[in-house]
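Just below is one structure, and these are the notes that go with it.
The complex is shown incomplete by one protein chain, all other protein chains being positioned as in the whole.
Chain naming follows the written order as A, B and C, and within any one chain the residues start at number 1.
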Amino acid sequence: MMIRTGVIGYGYWGPNIVRNLAEIPEMELRWVSDLRSDRLRLVSARYPGVRVTNDYREVCADPQVDAVVIAAPVSTHFPLAMAALGAGKHVLVEKPLAATVEEAQKLVDEARRRGLTLMVDHTFVYTGAVRKIKQLIEDLGELYYYDSVRVNLGLFQRDVNVIWDLAVHDFAIMDYTLGVEPTAITATGMSHVEGTSEDIAYITVFYPGELIAHVNVNWLSPLKVRRVLIGGSRRMMVYDDLETSEKLKIYDKGITVTNGNGPDTVYKLLVNYRTGDMWAPKLDVTEALNVMLRHFAECIETGRRPITDGVCGLKVVRMLEAATESAKQRGRLIEFPSAAAVSAEAV
Amino acid sequence: MMIRTGVIGYGYWGPNIVRNLAEIPEMELRWVSDLRSDRLRLVSARYPGVRVTNDYREVCADPQVDAVVIAAPVSTHFPLAMAALGAGKHVLVEKPLAATVEEAQKLVDEARRRGLTLMVDHTFVYTGAVRKIKQLIEDLGELYYYDSVRVNLGLFQRDVNVIWDLAVHDFAIMDYTLGVEPTAITATGMSHVEGTSEDIAYITVFYPGELIAHVNVNWLSPLKVRRVLIGGSRRMMVYDDLETSEKLKIYDKGITVTNGNGPDTVYKLLVNYRTGDMWAPKLDVTEALNVMLRHFAECIETGRRPITDGVCGLKVVRMLEAATESAKQRGRLIEFPSAAAVSAEAV
Amino acid sequence: MMIRTGVIGYGYWGPNIVRNLAEIPEMELRWVSDLRSDRLRLVSARYPGVRVTNDYREVCADPQVDAVVIAAPVSTHFPLAMAALGAGKHVLVEKPLAATVEEAQKLVDEARRRGLTLMVDHTFVYTGAVRKIKQLIEDLGELYYYDSVRVNLGLFQRDVNVIWDLAVHDFAIMDYTLGVEPTAITATGMSHVEGTSEDIAYITVFYPGELIAHVNVNWLSPLKVRRVLIGGSRRMMVYDDLETSEKLKIYDKGITVTNGNGPDTVYKLLVNYRTGDMWAPKLDVTEALNVMLRHFAECIETGRRPITDGVCGLKVVRMLEAATESAKQRGRLIEFPSAAAVSAEAV
Partner (left out) sequence: MMIRTGVIGYGYWGPNIVRNLAEIPEMELRWVSDLRSDRLRLVSARYPGVRVTNDYREVCADPQVDAVVIAAPVSTHFPLAMAALGAGKHVLVEKPLAATVEEAQKLVDEARRRGLTLMVDHTFVYTGAVRKIKQLIEDLGELYYYDSVRVNLGLFQRDVNVIWDLAVHDFAIMDYTLGVEPTAITATGMSHVEGTSEDIAYITVFYPGELIAHVNVNWLSPLKVRRVLIGGSRRMMVYDDLETSEKLKIYDKGITVTNGNGPDTVYKLLVNYRTGDMWAPKLDVTEALNVMLRHFAECIETGRRPITDGVCGLKVVRMLEAATESAKQRGRLIEFPSAAAVSAEAV
């Protein structure tokens, strides 16, 4: 089966989507839509056989189109995705799924009602590094923490804050790898430029038991850092996305707890640390977008639920919305309905 | 004037104090006290002329002693320091000043009442790197943030959590360099070993205006990191204490705000970033303890107020106590009395 | 004046040349020639207005063509460049200029005889980093050494050894920045794959006085390293091309010589070292190929001698040939004719 596809939006991310689509045998790039004619001229120059239009409704109206990929600003995700679903198309939306929980929920409901595939492009989930983390995370033992620093200089955006721009990646990775649902979130942050939203934010996510996650995102850092530490009772991982090789390292390190008895226990350590080998597994270097688009095609064909389906997109939007809300109130704790409740609501 | 000094406590930090004291011409090491006789035998072997005792009261009772240095467990700081002040000795206390705000306040009051020098050993404040940060911080422009990651594997301690062990360094550096008083604090954290306190904590400190600080401390990290970013409107600094040279780097980087007008402002950046030279100033490499002890001697002689005096120690303890309290309540915001109020209270 | 240009060779480097040519207003891309038709189809798809041909002679025969850029295998540089010069075209040749000193000399002679611009694409010379090294090198004081490590895994090539592939960059940088002519060269190396030439080589270049250069090139290294140290009597530089920012660092470090007298001079140091600030200047990030091609255009228009002219290309080929010859004889020293002699010969 050949999946005929239309892409809406040819700004920053659209060209990457289109380039990868053009290389996937089971997908056919049929349309590109964008409001700006100069962007469409670029498409025509590079992909002469592709239809272009300023009006996305043409894409939705084409009965030859099976699937629509949305790579337009976040605020347009909801109306565009609803229109595509309404026209009976399978839909892939650039992250985040929508601008609010309410919108995301409606998309999930609409896709379910119509029996269509709804998927969100949480790109990092499809990288070799994150897929390997998923494979290896059970080896860490009981999970203790997920700690991410994702900072650099720029780029300020008008329609989203630094949480929606950067923490979205961690929320998606956490959702995919940790295997549990968060119970509460708290965030602090600050805006330093009048008229813009938070450019720095610090987010803590609580999970059942003793698992805690923290995400440090910053648009004002002189250094670029993309580093995640994941610690468990038996092993620990470091995922440094800026390393050219060895992005993922597994440390056979941990603590062993012993009872210290004796007269001077005030100085005695209760806990000793343990150091073993370090290991950096070979990672698949296939471009994540390629893996993601092939997964989209496969889900459409088989009816299988995508790894990053609408519910997954909804959960990430819920975290983004809650973190932003908490940051506006200097860290007010926002508790999530229980996982059971979420599932019930979402299914 | 020769300042005759007694040291109480010869465990982890005491030997460093003693070694440095022995090299400072204006100070004379007269006593070392410790409960453990094997520790005292070490002192006698290395410093045959020094008196040793199991009973710190001997040190306080010696009329030849001008000053006492306390390097014993945190829980003992208050009784030992009170005893020494009560005996008319100038007092230097290993960080943190005391185990509670109440104790710290009493020490400040007692020293003031008796006209004695009370100083806390916030060691980092006396390093070449932090003194240089203090000198250069005005060049950063308006301060935006202080962001510290201070993590490593171990060492768990029975009587303090990771905040009192590691964040204390940042609170002391912030107090010394930022030049403003915090208005509120919020922290999250987690303990992963039964019977111990927090081994991971994330602390946000709010300051007047748009300055925000964050401290990430962790005893369960496979990597050792000691990195502080300080950002301002004109320049940014990176202080990496694990670098063998170039511990401090000043980046001529920042953002410039422009108005984006036009039809597609949804995509238009309001803010551009700017990159210039980087510069790593030469740092004084004198051992911080040596600088600190000479400053203590000088303050005793001249009556000058120490850079890290009792009030400073009190403010840091207030932050430690508040952060710990907030972490126990999953990030409840704890507001500080206004700076004016603190000063009034403290003076 | 618009310089109408033909490019011969559209393999690895040609597309970069073509992409940059297409963006330079004072140059017009008129022809691309390659033996392989599939490569030419790529050209036509991306640059519909450009003429393509399998026969480079068409390019040379076109009277509308002012200049020819050669981006074909090294062994073809000489016949292609001679043909283009013979047809009265200005010529730019991908590095190295030719496969032998004899060929390079003939090209220099031919271009001089015909009054045409002959330039070699020593790309690194046109990077922001190397141009900054050139500007700052006098600040180093008396030059002591140039020490380069340029190693990585792969890519083996059939027609050149690792010296011609990697050391060529250092020889070009040395020629541009050091400001003196080498007096002798010695090299060692080894081939580890039957039927291929050296994959590892270590080259020492002697200069007048106490300046020495060393280049370590290796196709079998598990790490990628691109690091040059340049030391002088007053300051030292580190140029690390893999750094994303701060590629160039200037260290205010050096030695100071003092006389040590006394009974135990066997232990006394004659030389002390001195450490000051470090400084990483902002670098121009314009793509080197763009700078290089605009310089080619400017030289054609004005008749000015290119920074990397034919003589410069000849000198680099002389070093490559000598290093390869020395490596085959396990480090036999090969002396160069005096600088005066080279100039005389070359002018």
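Basically, a contact is a pair of C-beta atoms (placed from the backbone, for glycine too) under 8 Å apart; a residue touches a chain by one contact, two chains touch by 3 or more.
As the structure is a computational prediction, the values presented were derived from the model and not from experiment.
Peer 1: If I'm reading the header right, one chain is hidden. Which shown chains does it touch across the whole complex?
Peer 2: Within the full complex, the chain not displayed touches A, B, C.
Peer 1: Of C:Ala61, C:Val180, C:Leu242 or C:Leu333, which one is in contact with the hidden chain?
Peer 2: C:Leu333
Peer 1: For the full complex, which residue in B:Arg41, B:Arg57, B:Lys224 or B:Arg304 touches the chain that was left out?
Peer 2: Residue touching the absent chain, from the options given: B:Lys224.
Peer 1: Out of C:Val101, C:Leu220 or C:Ile307, which is the one that touches the chain we can't see?
Peer 2: Looking across C:Val101, C:Leu220 or C:Ile307, the contact with the absent chain belongs to C:Leu220.
Peer 1: Write down which of A:Gln135, A:Thr275 or A:Gln329 is the residue touching the left-out chain.
Peer 2: A:Thr275
Peer 1: Out of C:Thr5, C:Asn161, C:Thr186 or C:Thr308, which residue would touch the omitted chain in the full complex?
Peer 2: C:Thr186
Peer 1: May I ask you to list the residues on chain C that touch the chain which is not drawn?
Peer 2: 11-12, 35-36, 73, 75, 144-145, 147, 149, 151, 153-159, 184, 186, 188-196, 200, 202, 204, 206, 210-212, 214, 216, 218, 220-223, 229, 231, 233, 236-238, 251, 253, 255, 257, 260, 264-273, 275, 330-333
Peer 1: Touching the hidden chain in the full complex, which residues of chain B are there? Just list them.
Peer 2: Those residues of chain B that touch the unshown chain are 45-46, 48, 224, 244.
Peer 1: In the complete complex, the non-displayed chain touches which residues of chain A?
Peer 2: 245-246, 252, 275-282
As a convention for this text, only the chains that are shown with their structure count from here on.
Peer 1: Report the most central chain, judged by the distance from each chain's C-alpha mean to the global C-alpha mean.
Peer 2: Checking distances from each chain centre to the full centroid gives A.
Peer 1: Using CA atom averages as chain centres, what separation in Å is found between chain B and chain C?
Peer 2: 53
Peer 1: Can you list the residues of chain A that touch 2 or more other chains?
Peer 2: Answer for chain A, listing residues that touch two or more other chains: there are none.
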